[in-house]
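Excluded from the complex is one protein chain; the other protein chains are retained at their positions.
On to subunit A.
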Amino acid sequence: MVDLSPARQPREADARPVPFRGGGFAPGRNRWAGLVVFVALIAFFEVGTRTGVISSLTMPPPSAVAQTLWRLVETGLLWQNLGPSLYRLAMGSLVGCGAGILVGFAIGLFTLARAGLVPLVSALFPIPKIALLPLFVIWFGIGEGSKVALIAFGTFTPTVVATFGAVDGVDRGLIRMAQSFGVPWLRIVTRVVLPDALAGILSGLRVSLAIGIVLLVAAEMLGARYGIGAYILEAGALYDLERLFAGVVILSVLGLLVSAGIGALERRLLRWRG
């Protein structure tokens, strides 16, 4: 038998607990914190504007913004403005993200596409797309064409970058495995590369669509009678803060919905991650 008793008996008074040094670095989930932040912020501005601490010149009371929003719904103006905007956003991001994913895959898979297109994409990325709006009006017309093109162009570059990054990150071991079983090339792309890159592509889409919403306002600066962006710009020009904020709230809600939609898509398509 090995003797495991200590050589010298220490006094009981010397005993002390091992200090805990782990923990942290693992943010958990909390359903309510986000809501509480919103409510607290809105309550703060409501009280502030009502009591006059915050001047009504700088900030409308949230309740007045809510009333404006409600009037928008009642008069049907909301749909009149939201409809064209949603169309522009949907068409623009569909074209931009769709083309972005295709080009991203090409860059991730083919030497020539990578060598030829990566510098181009890097050159296009930092261009402020808003600056190109007048040019797009000349190219695609003052109607829907220029607006869709602006959003498409703006969502294209971040989607390309996210997609080819995701394709680059695909597990080479899985591709070797598929090759070793004689799986045809196209099937490797659709059944190994695509599923493995999907997480990265979806998180890229989150960014791209948010940029799409930002560009929506810019796209409606020229030649738009209706649209959330046009509505905000008009309110801004008239210094009608309540309508300005009502428009901003609509864009925020749009952003939240898009983000929630992608979240739902992730939960569904990336179920295997557990």
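Brief remarks on what is shown
Note that contacts are C-beta pairs under 8 Å (C-beta built on N, C-alpha and C of every residue); 3 or more make two chains touch, one makes a residue touch a chain; residues count from 1.
By definition in this document, contacts and distances are computed from a predicted model.
The complex appears with one chain absent; UniProt names that chain "ABC transporter ATP-binding protein" among the candidates "Polysulfide reductase NrfD", "Thiamine biosynthesis protein ThiF", "ABC transporter ATP-binding protein" or "DNA polymerase III subunit epsilon". Considering the full assembly, A:Val183 is the residue among A:Ala64, A:Leu132, A:Val183 or A:Ala210 that touches the omitted chain.
Across A:Ala64, A:Ile130 or A:Leu174, the single residue that touches the chain missing here is A:Leu174.
Residues of subunit A in contact with the chain left out of this view: 173-174, 176-184, 187, 191-192, 195-196, 270, 272-274.
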